[in-house]
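As you look at this complex, bear in mind that one protein chain is not there, while each of the others sits in place.
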Amino acid sequence: MIPPLDLVPLPAVLPLAVAAAMLTAAHFLPARVPDAVAMLTALAVAAIAAVLAADSAQSGMLVYWFGGWTPRPGVVLGIGFGVDSASAGIAAFIGLLFAATIVFAWGYFDEVHAHFHVLMLLFLGAMEGFCLTRDLFNLFVWFEVMSVAAFALTAYHLERPSLVGALNFTVTNSLASFMMLAGIGLIYARVGALDFQALSTAVARQGADPVTIGAFCLLAAALMIKAAIVPFHFWLSDAHAVAPSPVCVIFSGAMVAVGLFALAKLAFWVFAGSAEARFLVRDCFMALGGTTAILGALMAWGQRHLKRMLAFSTIAHLGIMLAGVAALSSTGLAGLFVYIVGHGLVKGSLFMLAGVLLATRASIDELELRGLGRGLGPAGIAMTVAGLLLGGAPWGVLDAGMRLIGAAARGGTGVAVEAAIVFAAALTGGAVLRATGRIFLGLGSKPDPAEVEVPTEAEQKEADRPLWLMMTPCVALLVLALLPGHLAAKAGLAAAAGFGHEGLASAAGITAVKLSEAPPIAATLLAIAIAAFDLARDRLPPLLYRSTDRAAGPLFRGLGVLHSGLVGDYVAWICLGLGGFALALAFG
Amino acid sequence: MSVLPWLVAAWLFAIGVYGIVTSRNFIHLIGCLSVCQSSTYVLLLSIGYRWGGVVPVFYDQPVGTPAVDPVVQALVLTDIVVGATIAALLLAMVIQVGRKDDTLDPQRLRPLVREGRR
Partner (left out) sequence: MRPRLVIAALGGLGLLPAIWKIALAMPAFGEPTGAYGPVVNRLGPPLRHVSNMVGAVNFDFRGLDTLGEELMLVAAVTGTVLLLRGIRGEDLSARPATAGLPVVKRAESTILVSRLLGPLVLLFGFYMAMHGMTTPGGGFQGGVALASGLLLLYVGDGYRAWRTLMRSPLLAAVEGGGALLFALAGFLPMVDGKAYMENVLPLGNIRDVFSGGLMLVENGGVALAVAGGFAMLFLEFLEETRAIDGEDRG
């Protein structure tokens, strides 16, 4: 039996080695071998990470020093991985999501010599490293490997929208990596270390210091660009709407959320000793989280392009997750962990369903697809379940996460943020349910024929594959999402207690979280009501709609102008966000 | 004098961002992005510099000679790779855009702009 500590490097290094081997042999591999190898690798990674999660839940953080460079007195010379049960648990979830995605994409990317699989494996290895590392610069390296693989995968279709979406994604996220590097430079200049624990000790000793807090602002902004938090979120909808569906599963299900996971590591561990950083997180980030949730939900509700709708709904749910971080409590942290997994499972299956529609019905437009879903019964049922879960239905993992975050937000800032969470969940779930009703039941008004052609240029039809092959991973993800929520909440709370170097066990009160039933039920009912309201447009008195349209019209037009698709605008907003952090600190 | 390197780094980042914000051509925009990146080179290398320090290569000089910080130099090497990879990818995308459209103006290339309410 190999001791668990020896397994620590494998989740990151194994996929990288397999990717390199696959590239070497790419021209000689028979078809389907890359599919099988990639899937098995992802499963192996998930299994190893699960073993690590179980072990670290027992014995605390596993610390592994690459190159055998155990720290010398007063200075850490090498790079360490610090595996606590939260990191390893999320790493295991990522492995599982990749395995499901590769099954979903079986035979999708045929034409190119395993290039898709090489990129996916590099993506996987980088994300695992990103979750497990405890070295700031190493975190940057994985951040960048992850981004580079993602940039290339986004542009895969080579249509104009996908190229421009990929360009916007690349430019904004590259700026994020430069900001991250600048932040690393500042903190290195101040304390001369890169290890999380060494940094944390030094930051706690430092007290108030412009360099330290400047570093935190740059790092946080970089991670929030990756995690698409208002006002850094604009790239996400462009990229997610155009990337191939299997890639979207990873983007929305895992990539963006791990950005917030890293932010939690910074807030709870590295910069835990800085009062200014705590102020920024608790006051500003909480407000940003609520804003992001509401804005993303409104935008999602206004879309008819299914992938774009799901993209905006991801933004909304990222806002909810940020509220979990910003509560700076172990309940919020537990909520974040559970929410990352629950949301990843649900959103992953929804993007797979969008891919199923694109593959079998050659469209991604909600109005065009009206009634075309008949004959895809299993997909309709799956989409209903996923829509309800997204809307806050009181079952399963996502619900547990939402209740934990709601409880934490209530404890932090009162009900305002919790109300935003309920609203965002209801609106995003309602949008999905509305689309489900229209596509699979043919409900809702007939689209105006003149309008149907409008939304996008010719949508790339995705490679057709057997329906059962596409539905199996999708259903598997939903089944996992329906696992008992109280177990997930318990695991999340335990992981939060052991998070970081010394854990948060001292933060106390972790077992006595009161999880209220009311918000999830309210959210679900609201979601169903929203969907019904939209679909009943023909049957209810027009007066009702005229007034809501008059109120909502200008709002949506304004939001549409903001989401211009122009990278120059996006970068200007990034400037404003960073400037906002500076002002908040100056006057806060 | 002591603040000059940091201000140079901030200035480089700022003019790079200004270039991106106002750019009317994607190739120009990629150049501006590289300017932003150069600011990180300046910052990192300035952080590691030591007055009178030698190169951290102890071939001709005995170990123990005060030398500049080798760690930031290694970080900059990684940074350079990042720059090369991003430039290659962006230029490949721009080549493909150029084949489809006769413009490289970000103002005229928009992804999925038309929204359309449900």
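Note that the chains are named A and B in the order they appear, and that numbering of residues resets to 1 at the start of each chain.
Criterion: a contact is a pair of C-beta atoms (placed from the backbone, for glycine too) under 8 Å apart; a residue touches a chain by one contact, two chains touch by 3 or more.
Since we're looking at a predicted model, the values are computed, not measured.
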Displayed partners of the chain not shown (whole complex): A, B
Option from A:62, A:119 or A:531 whose C-beta touches the chain left out: A:119
Hidden-chain contact residue, picked from the options A:56, A:138 or A:363: A:138
Interface residues of chain A (partner: the chain not displayed): 6, 9, 13, 16-17, 19-27, 64-69, 72, 74-79, 111-113, 115-116, 118-119, 122-123, 125-126, 129, 137-138, 141-142, 144-145, 148-149, 151-153, 155-156, 158, 186, 188-194, 209-211, 214, 217, 566, 568-569, 571-580, 582-583, 585-586
Missing-partner contacts on chain B, residue numbers: 1-7, 10, 14, 17-18, 21-22, 46-51, 55-59, 63-64, 67-74, 77-78, 81-82, 84-86, 88-89, 91-93, 95-96, 99, 107
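Simple rule for what comes next: only the chains that are shown with their structure count from here on.
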In the complex, chain A residues that touch chain B: 137, 141, 144, 148, 151-152, 155, 158-168, 170-171, 174-175, 177-178, 181-182, 184-186, 188-189, 238, 241-242, 302-305, 308, 366-367, 434, 451, 454-456, 534, 556, 560, 563-568, 571-572, 575
Chain A partner contacts - residues on chain B that touch it in the complex: 9, 13, 17, 20-23, 26, 29, 33, 36-37, 39-40, 43-44, 47, 71-72, 75, 78-79, 82, 85-86, 89-90, 93-94, 96-97, 100-101, 106-107, 109-118
